[in-house]
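Written out below as structure tokens is the structure these notes cover.
In this view, the complex is presented without one of its protein chains, the others remaining in place.
Up next is chain A:
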């Protein structure tokens, strides 16, 4: 089964090379086949699983070979119940995005006079660079999967960095009119996060003398002084807060999500942000729990602020993708609040919230992209009456929005409910207040998503929507979206699908990090 673990990284890596080197259409198809194989390999990881060892992390399968001893770097991979759902979410979304790209290649952005002085005016036209987009998506997949599968801190950092430039290229080449600024902001901001991660990683490694996540989590911070733990946690938490993102470090996100092409937004929101929350849970809380306990209240306050501010900003947004982007800030706020409670319930809530957000926001970005492609605008003022013109699209949008606002029975509900519950259970006046505020934020989410639906789907059809073509959904779109719809329903109706997997490893983690 170790072969499968390596395959999840090697297959997309080879696929990326093949896609970049082959002619356009063939390259895209071969890349998609690689994404499909990686997806199958990641699903197959769940079979024949035997939790290894009795430590705080019990990987189902693992591979551990030395790489560069002088850097404390081992090629140590493994999956367990915490990482596997995210691994599968990543391979699924990448497969859907690659498949979507086979069907429709986004048009590379244009240098317009004024926006880009000195450049020759270029016409917006599809070209043969679709294969590069597929190659970059696969390269991003390698990085994200590596992050979720690493059981070595330095290796974790290496994969964390791999994602940066491919995502920069996706935004900078295929993005909207302000793509360059957005891409630069994204890459500099997130690099800022990852250099803090590097510093944090080596504070831990220098103090503990090992970079092995299993050992470090098992020790629960023993051997590291309290001061070191606080410094390390602060560095690591800052790094992951940029990625997640956590208010007030979130400002790269709306621009990047808005300017990115549809598939870029889906990957960004769907799985890239999860690198932050996963890292916070597994690396920051796992290795320096003492620091986490000291700084958890601060993290909780910021997370709650993110929930409220995200929701309030959403209420004022006038652009579809920007609204969805800001809603991510709020949703990730719930996930971070769950982690900040440092309790089993909170961790479970965070992991379910991660999956739900990946499914629903991925779907929302797909739908927003489809709508913008058809109506040529994302301004809420210029949309309206979608229900009458394109009922299929309107129905799916309503489904995704309602799921995202946390209606019981859909995926978004459980993460938020358990988070608030975990905060209440944590006790103390501070956490009670945070729980109440988070609940208010949840209610505000309902307000802005319903506002979105009222503006876009209801009312009389306005010009942009009347001229919307095609009104029906293409087969490729249905194929790309239906897995997300079905999984959102499945996780909503039976959250135990995820909870059953995460329960044991979360319990082990909580035991290890509780003094």
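Structure notes:
What we mean here is this: contacts are C-beta pairs under 8 Å (C-beta built on N, C-alpha and C of every residue); 3 or more make two chains touch, one makes a residue touch a chain; residues count from 1.
In this section, contacts and distances are computed from a predicted model.
Candidate names were "Chemotaxis protein CheA", "ABC transporter permease subunit", "Binding-protein-dependent transport systems inner membrane component" or "NADH-quinone oxidoreductase subunit N", and the UniProt protein name of the unshown chain is "NADH-quinone oxidoreductase subunit N".
In the complete complex, the residue from A:198, A:214, A:267 or A:314 that touches the missing chain is A:198. Remark: the omitted chain is touched by one listed residue; of A:69, A:427 or A:470 this is A:69.
When the full complex is taken into account, the listed residue touching the unshown chain is A:206, out of A:3, A:206, A:443 or A:478. Although one chain is not drawn, its touching partners on chain A can still be listed: residues 67-73, 111, 118-120, 122, 139, 154, 157-158, 161-162, 164-165, 168, 172, 180, 184, 187-188, 191-192, 195-196, 198-199, 202-203, 205-206, 231, 235.
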